[in-house]
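Dumping the structure here so I can ask a few things about it.
The complex appears here minus one protein chain, its other protein chains still in place.
Right, subunit A next:
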Amino acid sequence: MELLDENGFRSDGRRALELRRIQCEVGYAKNCEGSAYFQQGLTKVIAVVRGPKEVNPNKSKTLTDRATLKCTISFVPFSSSERQVTRSRSDRKVQEWSLLLKRCFERVIILSLYPHSVIHICCSIMHADGSELCACVNATTMALINASINIVDYVTCCTCGFYRGGLVLDLNSQEESIHSLAMFVIALTNERKQVALMESHSRVHADHTEQIFELAKEGCLQVYDVLASVTRRHIYSIAQSAFKGEE
């Protein structure tokens, strides 16, 4: 299939540099410190943050100067069009993504504030329609803010594609399966524009990487506008309900 038609639109009616619709919600779960629900198009992710709490089973693995971060990414069995039998721990895609998420947020969370403790991050992908790792990173950022864990900055993530000299943003699952499309998953911090996570399995010439990074900045800024507005609205509603008692 072709990526863009003759008028410059994609198969779902978007232009090349247009994101899918983002809906997000913080405070989704009740029995944990922080949780967030993130939906971008048809990709739905729930992120849950527990901790900082005591390391119970293996105290010898406790780090004395900073917290230990544990990340888990799981696909529910009905998340894609083919039913996946319960993925065991040895699933390499899930293992790789969990490690990528762990290394991304080890630089973002100020772990030295919580010595001798562990922070659990669990992401459940409920509907997979492309850019699942981006949705996990964005949902985890909102969940960490909801849990009041100290982070240096917002981390937003988006997918960039390079196809026959043209750039596209926020690929869905049909566009990801195009063979000659180069796909990049880039997560950036908001203030300093530092790269927190980058993943690519494609072949692309080195001359195009700079404009791919410029496109990633543009996409992450759009995602940040949505995340920050939802988070500020949530904090404003908490403050409003807190000050209502004084009136």
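Note that in this section contacts are C-beta pairs under 8 Å (C-beta built on N, C-alpha and C of every residue); 3 or more make two chains touch, one makes a residue touch a chain; residues count from 1.
Just so it is clear, contacts and distances are computed from a predicted model.
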Using the UniProt record as the reference, specify the protein name of the hidden chain from among "Translin-associated protein X", "Exoribonuclease phosphorolytic domain-containing protein", "Ribosomal RNA-processing protein 42" or "2-oxoisovalerate dehydrogenase subunit alpha".
-> "Ribosomal RNA-processing protein 42"
Residue in contact with the excluded chain [from A:40, A:98 or A:124] = A:124
Which residue among A:7, A:60 or A:81 touches the omitted chain?
-> A:81
Contacts of subunit A with the missing chain: which residues?
-> 29-32, 42, 46, 48, 50, 72, 74, 76-81, 83, 86, 120, 122, 124, 126-127, 129
